[in-house]
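These notes concern the structure reproduced below.
Heads up, one of the protein chains got dropped from this complex, but the rest are sitting where they should.
A, B and C are the chain letters, set down in written order, and residue numbers restart from 1 in every chain.
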Amino acid sequence: MVSLTTKPMTQATTQPGSSAGRTLHPALGTTARVLGRRAFQAAGVVVLVSTACFAMVQSLPGDIAFRIAAGRYGYDQVTAASADSVRAELGLDQPAWLQFLDWLGGLVSLNLGNSLVTGASVAGELGLNLASSLQLAAVALILALMVGTTAGALAAARPGGILDRLTTVWVSVTRALPPFLLGLVLILLFAVHLGVLPAAGHGEAKNIVLPAATLAVGLSGLFARVTRDTMAQIRQSDYVRFADTKGLGSWLVFVRHVIRNTGVTLIAYVGVQVLVLIEGVVVVESLFAWPGLGHALVHAIFWRDIPMIQAAALALALLVVAMNTLVDLATAAVDPRPRHKEAVL
Amino acid sequence: MTNAVAMQELLPASAGDSKRPKWLANRSATQLVSAGLLAVLVIFAVAGPLIWPGHAVQDLSRFLEAPGAGEPLGRDHLGRSVIARLAHATQLSLVMSVLCVSAALLFGSLAGIAAAWRGGWIDSVLHGLSEVFIALPALLVVLVVSAIANGDLWTLCLGLALAQWVEYFRMVRARSGLVLAGPAVEAAGLFQLGPVHVIRRHLLPELRPLLTTMATFGVGSSILALSTLGFVGIGVRPPTPELGLMITEAFPFYHEAPWMALAPVLVLTTILIGLLGLRSKESPA
Amino acid sequence: MGWQKMRVAGASAIALLMMTGCAAAGNDSPAAEQPLRVVGQFELHSLDPSTAGGFFTRLQVAETLVDADVKGVLQPGLAEKWDVSADGLSWGFTLRSGALFHDGTAVTAEAAAASLNIAQGKAGTPLATVPVKGISAVGDSVRVDLTEPYAPLPAVMAHTSTQILAPSSYGTDRSITKIVGSGPYRVKHIEQPAHIDVAAFEQWQGKKPAISEVTYQAVGRSESRALMAESAQSDVTFGMDPTSLQRIKQAGKLDIAAVTLPRSILLKVNAGHEMLGDVKVRRALSLALDREAMATALLRDREMAATQLFPPSLPEWHQDSATPLTHNPSEARKLLAEAGWAPGSDGILERNGKKFSVTLRTFPDRPELPILATAIQAKLKELGIALDVKVGNSSEIPAGHKDGSLELALFSRNYALVPDALVTLAEDFAPAGSDFGAMGWNDPALTEALNALASGKDVDKSAENRRKVNEILQTQLPVIPVAWYRQSAVVSPRVEGLVLDPLERSWRLSDLTWKK
Partner (left out) sequence: MSLRLNDLVVSHAGKVLVETGQLDFEPGKPVTIVGESGSGKSLLAHAIMGTLPHNLKAQGSLAVDDQVYDVSDQANRRRLWGRTMSLLPQEPVLALDPTMRTREQVAEGAPTFRTDKQGARRAADALLASLGLKHASAAFPHTLSGGMAQRVAFAAATIGGAPVLIADEPSKGLDQRARAELAELLRSHIKSGGILLTITHDLDLARELGGEVLVMKDAHVVEKGAAGEVLANPVHPYTRRLLAAEPSRWRHQWMRDLSEGTERADGRHGGSIESSGTLLVSGTGLGKSFGDQELFTDLSIEVRAGERVALSGPSGSGKTTLGNVLLRLLPPDTGTVQHSELLQRGRLQKLYQDPALAFPGRVPLADSLGDVVRRHGLDHARLEELMGSLRLAPELLHRRPGQISGGELQRIAIIRSMLLEPVLVFADEPTSRLDLITQEETMMCLMEQVDKLDCALVLVTHDDALAAAVTTRSIALGAPSAVIEPELELAAQ
């Protein structure tokens, strides 16, 4: 799970020799540095992940040619003859490192190659999977953020009040329910009995509501928890009490100070949750027949479709880097303090 | 003006009332209830398999038999005793998750302390390794390892541990870095107090509460990960019972034999709620 | 004063959430022009006929030269009639006149021959196993010359891999880029791997289909398919698992069409294996299986308990007179004792120091297989045989056959891939054995009977040959039958006239009509 130990930096009274009064918004300086560092990291990740991934796939048991033939011809029409023709066609008996070099060569010219099973271009297929996964993650995230932060804020308004205890119960219940069970309950309720929403499938807008809701329930618990803790802490902070005594009125204080500072902590948290979402939705995708990245990865590994595995792993890895960059930039934009404690993922 | 200062003036530090033993003193009600729940489950996991040994014994003529005298939880679609399978499954899930969490925790913490303490090339190597694991999608690592495991328990356990060690590593490295750079350790250095003292007095007491919190979460998420593998169909090999697999098998019978699905779900949810409740109030989310 | 404001903000957020919920509901009443929604478990992974899993013949987009009715009797397809030369070496298929491809071009013999030549080059298809010298176009008929007589050629021409596509379907390197067939439906939109839309072909010669638009959606899990059927999100749902089927039957809101398939679930045995080579052991394994209990409890269909390899849906091959396979554990133990196996200290059978422990391979793509394997595992444990069940990728079975490491495998085999079961049987029980057939076993009498049938010479003795084949398989048990197969489809009451094809060749959607 994620334990977030970022605390707003408390200033020692004697700030050793800081160059005072810089008017230029510090974020502009940091943006260039953040982008530079992340670009370097992305390049490193590309090489590291593809090598590690290729090594892992090679160590998988079972003959790759047979697996691909099963993927192509269907699971009960795969024969030794078809496997041999696949091995010859794809040159699978080449040494592993040669195949890897071919793949890397293709990568340099931005051609991810074709899927061994379907023959279609990996980029195309992966594009659809990535798009639908991101779409599902985005909708789930927005739903969770809306419900979670509102509940968290209301709970933090009265620490120890009924709403606060209610949120704590809601958090533990949502965290304890396995996602596929929650999905089944939602389908039974909304699709079968009420017939309001489609049970599974992809295509129209209505299809996204149930899978996104399944993900959002668990996630909203997490967000409520983080929002409540951070806001309760910020409400006790010196700058909120000073703002009060300036005669601002609680609504202005809430909007101008509490929300902004809570945002600083939330942003890092949301960044992490998006990654967990995209990787962890395999179950929800298979239950709702959603053509997501996790689902595609499971099939690719089952059929040993190497280019697809490599591309999917690469996409996920670059997503991790992109998400970290986004979080860094957003944090720098909201919180000008130079060195922020490293948010422990 | 700050509340803290005002309060400090009022209440000089109290040493905690001596009535209740020290470890009970500062445990909230929810923590006690959760600990109770978990204790019941552990007893069930240990005693259950002894009371109902035959989890693989089938009686196809009595498939989906309702709970009755002989079978408190009835029989599943293969006529096997659901309570026996549940007991073995709970035992397996708990043992597996505890094992893989302790492996992840041990390796992660040792690596973290080594990186923070030695610094230099060890730190960059270990940090680089953790960056790779962070970048490598955890999903891929678990899927690949469970494909290699092909149902074998120990390799599955290794896979889950591999996916989790990075969390412990990063936390321990960051937190020990802070402690080791702090004045307390500097002062200890001036007293020529060696590494044993630093670890025993400075690092462990600081890391222990955080590690226990992360560990309780780790056990919960490992059980969920194991059950997800079962759901996607690459989990443990038949006839080994596992909570996730039982829920997946019971999935189609939710209408016909609800008890078959309810039992594992109840156990799984109780374990997770118990673990969540154990977390002390002020530790992070 | 601030507190009220916060409550207002909270309430508005929740209201917004509810609104998105109901706005998405909208009205769901089926307008007449709604497309027919078909849901199945198969995903479309490539457009090539040899690997497209028969999608485009099932959706009646592409036609084969020869068609087959629900009883398996060959019917005219794209070819009106076909005849064979006296020496059985050259066949002529004369095309139906006036047939059009969906791109408007006429169906010519040259186009048909070109399609067949490409299909013949693909490995793993029935046409590849036929001894073909050449395929050419002669006037309005297609000529197929053979190197040796092969009676079931028309049946092979009914297989989906021999579907005829327009020249415009093929790309430069002869790979398929789009599907332009000649059937009653044409392809409107394909989104691989899970979504296909087809619409009625305006210039179709025959009767215009009552349902003008069909969409096919692939859904992986059988439970999800069941829930889609129950929530009226799909009109025709294939691949229903036994338990969901029973639930839907009890609910009684949806119609169920079912047909027994010429498909059996069987246990492939490595007869060359030191322990399983002994026919007594194979008979003991067969006697250990309680087929009625498994069929009733797991397949929820008592009649599916297999008494012999060929199900009743293969009338020519199914022999009512054959002695049925029974469940007799004590007889099985006696046979094992005779074969020299005695129970060891831990209850597992031992013979000169070696324990009787074997591995069974199966795969999860057909949901009932792992459950049947677990049931078999328990039954064999009662006899003292330790069975290790490995649920993996289906390709492990042919791979194990090739490198000889296979011991036992559980899978389901369709004997009517080509309308005439002989083609599959000849391949499965060839002397050298085959991936999904015998392994390390052959019987000269069986081979001789199969060759006689294949040559098609003395037609009157073919019934006798088929009885001999059945009798040898029943006694020697190179493969141990476990259960037969009944395919079912859940149909919404809005649709009428669905007849399931036992050969799984076509879904015959053009015969369906909306209920008035």
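Note that in this section a contact is a pair of C-beta atoms (placed from the backbone, for glycine too) under 8 Å apart; a residue touches a chain by one contact, two chains touch by 3 or more.
No experiment lies behind these values; they were computed from the predicted model shown.
Partners of the chain left out, restricted to shown chains and counted across the full complex, are A, B. In the complete assembly, the contact with the undisplayed chain comes from B:G182, out of B:G182, B:P195 or B:P258.
Within the complete assembly, residues 1-3, 5-10, 12-13, 15, 182-184, 186-187, 190-194, 197, 201-202, 205-206 of chain B touch the chain that is not shown.
Chain A residues in contact with the hidden partner, per the touch definition given at the top, are 8-11, 13-23, 26, 237-239, 241-248, 252, 256-257, 260-261, 264, 334-338.
The working rule: only the chains that are shown with their structure count from here on.
Of all the chains shown, the one with its CA centroid nearest the global CA centroid is A. Greatest Cα centroid separation from chain B: this falls to C. Each chain gets one centre point, the mean of its Cα atoms, and the points for chain A and chain B are 22 Å apart.
For the pair chain A and chain C, the distance between C-alpha centroids works out to 39 Å. Look at where the CA atoms of chain B average out and do the same for chain C: the two points lie 44 Å apart.
Residue positions of chain A touching 2 or more other chains, listed in rising order: 184, 286, 302. Annotation for chain B: residues 150, 251 touch two or more other chains. Against chain B, in their complex, chain C makes its touches with residues 222-223, 226, 241, 243-244, 246-247, 290, 293-294, 296-298, 364, 370-371, 373-375, 377-379, 381, 388-392.
Residues of chain A that touch chain C in their complex: 62-63, 66-67, 69-85, 117-120, 125, 128, 143, 146-147, 150-151, 153-154, 157, 184, 187-188, 191-192, 195-203, 205-206, 209, 249-251, 253-254, 286-289, 291, 295, 302-303.
Of all residues in chain B, only 56-58, 60-61, 63-64, 77-79, 150-151, 233, 237-239, 249, 251-253, 255-256 touch chain C in the complex they form.
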